[in-house]
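Let's look at subunit A:
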Amino acid sequence: MTPLLEVTDLRITFRRDSGPPIVAVDGVSFTVSAGEVVALVGESGCGKTLTGLALPGLLPPGAELDATTHIRFNGTDLAGLSEDALRGYRGRRIAMIFQDPLTSLNPVMRVGTQIAEAIRAHQQVSRGEARQRAIALLGEVGIADPEERVDSYPHQLSGGMRQRVMIAIALAGEPELLVADEPTTALDVTVQAQILELLDRLRVSRRMAVLLITHDLGIVAGRADRVIVMYAGRIAETATTVALFATPAHPYTRGLFASIPRIEGSSGRLPSIPGTVPRPDQWPIGCRFHPRCPVVIANCREVQPPLEAVATSHLAACWWRRRRPGEHATGPGRRARQALPRRRIPQRQCARRARRRGCLLRHRSR
Partner candidate 1 sequence: MRWLLRRGADAFLTALVAVVLLAVVVHLLPGDPLAVIIGDRETDPATRAALAASWGTDRPLYSAVGHYLAALVRGDFGVAMSENRPVATILLERLWPTMLLGGLTLLIDFTCGLALGLWSALHPESWRARVLGGLTVVGYALPSFVLGMVLVWLFALEFRWLPPAGLLDQTLPLDASLWVRMADRLTHLALPLATMVLATIAVPFRQQRAAALATATQPWVLAARARGVAPAAIAWRHCWRPALTPIVTLLGLWLPMLVGGAVFVEMLFDWPGIGSLIAQATASRDIPLVLGAGVLLIVMVQAGSLLADLLYRLVDPTQRDR
Partner candidate 2 sequence: MTTQTKFGLGLLALLTLLAVVGPLVAADPNAQRDLLNGTLQPPSLAHLLGTDEFSRDVFSRLASGARISLGVAVVAVAVAAFLGMVIGLAAGASDGGLSGLLRRCIDIGLAVPRIVVLLVLLSAIGTVPMWLFALVLGATGWPAMARLIRGETLRLRHAQFVAAARALGAPEVRILWREILPGALPPVLVAATLGVADAMLLEAGLSFLGLGAPPPAASWGGMLLESRSVMAVAPWLVLAPGLALVAATSAATLLGDALRRRLQPDAK
């Protein structure tokens, strides 16, 4: 099956007035198949948002794609398309929803007008018909009284309702791929669940592929088919959700897991990864994670680890698992090494552990 979206060697650089250009995303490759849900996970500053924006050509001023980058969508390379041609894809083939539903809606336009705008951007329909469709879409995203709400202004709606409107706008062009950039970060926890539920339902009924960009591994569980973990502009690890939750191979992924709060057995402070993601102009030599890594060996400080197969369709970029026998971690946190899970886990235990980590394996009709 050829993938719907195939990104190869995505490299995004920022030109600067002085000094060399900054590479913010550095050689990221991945695919999204039709109807698939892929999660792009990482802390803020890792380049995941830029990656999402790059797909329909929405990079901020000053950011450029490298010439070697290819973004193939249904076989067409979007990286080489003109602004005009890209506009035909935006909303129509690739739709986006954003983190902050308040500021992502124009405050002086009625929400119905903004949905109609998305419809009329790609289809020749009358104002009246666009309005009718906007009402239908509002109903589809679960807004009560869509006939009335269609004339509301954004400030009259709650945060959850605004995000539903954003989703309705995204659905308006009947896209094949939905890029959801932190769709629930700005919302209350209970509303978060509703919005994610809605996205899941719409994805199935509309047969959309979804690229879910988030910093929260907790919301990935049970929703994504595959997970891509990004760190400092590169892919750290990628695997099916089940495999990643069961046997995370990269120390960074394990750190992310450790910082998910769990309902049962909460005891004391949540462990967190020390430090923050360095700025793109301050990326260290060698593995970019090594200053924060609990298990650093000599190689980590010198050579960037390549993305290698750990198991079938499970890749990770880490020197630790290729360490020579008897080689010990020299980096910060020797004690963290003892806490690392054993390498080989029996298949049964794998599933159990995955379930314990909150990865509910729901049945999918696909």
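Just so we're on the same page, a residue touches a chain if its C-beta (ideal position, glycine included) is under 8 Å from a C-beta of that chain, and two chains touch if they have at least 3 such contacts; residues count from 1.
As a selection rule, all candidates are chains of the complex that A comes from, given by their letters.
Note that the structure is predicted; figures quoted are calculated from it, not measured.
Visitor: All of 1 or 2 sit in the same complex as subunit A; which one actually touches it?
Guide: 1
Visitor: Okay, in this complex, where on subunit A does candidate 1 touch?
Guide: 53, 56, 58, 87-92, 95-96, 98, 100, 103-109, 114, 117-118, 121-122, 153, 155-156, 166, 169-170, 172-173
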